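Shown here: the complex without one of its protein chains, the others still in place.
Our next item is chain A:
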Amino acid sequence: MKILTGNDLASGDVIWWAGDGWSRQVSDAVDVGTHGDDLARAEEAALRVVGAYVIDATLGEDGVRPAHIKDRIRAFGPTVRPDLIEQPTEADIGKWVI
């Protein structure tokens, strides 16, 4: 699947396109098919996102998983600061990233 990500213009937070708006959780990301680039342009013009780009991801038992480690770290947070991660309660989250 193709998903759309970027950073919230004002806060800089990593955000994921959830179909009807942006979410902080990659698990909310939806397949944007071939519309990702158009969506990115429109959302950037609407000042809701900066640096938007389309990435490959898979949808499996553990939810939406970006294909590249860089985007998994963006989804997760710095692997060396477990106190700052997005989903600190998930025991297996480290394996999900690597």
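Just so it is clear, a residue touches a chain if its C-beta (ideal position, glycine included) is under 8 Å from a C-beta of that chain, and two chains touch if they have at least 3 such contacts; residues count from 1.
Criterion: contacts and distances are computed from a predicted model.
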| item | value |
| --- | --- |
| Chain left out of the displayed complex - its UniProt protein name, from "Nitrite/sulfite reductase", "Sugar ABC transporter ATP-binding protein", "Monovalent cation/H(+) antiporter subunit G" or "GntR family transcriptional regulator" | "Nitrite/sulfite reductase" |
| Contact residue for the chain not shown (choose from A:M1, A:V30 or A:I73) | A:I73 |
| Absent-chain interface as seen on chain A, which is shown | 7, 9-14, 44, 47, 50-51, 67-70, 73-74, 77-81, 84 |
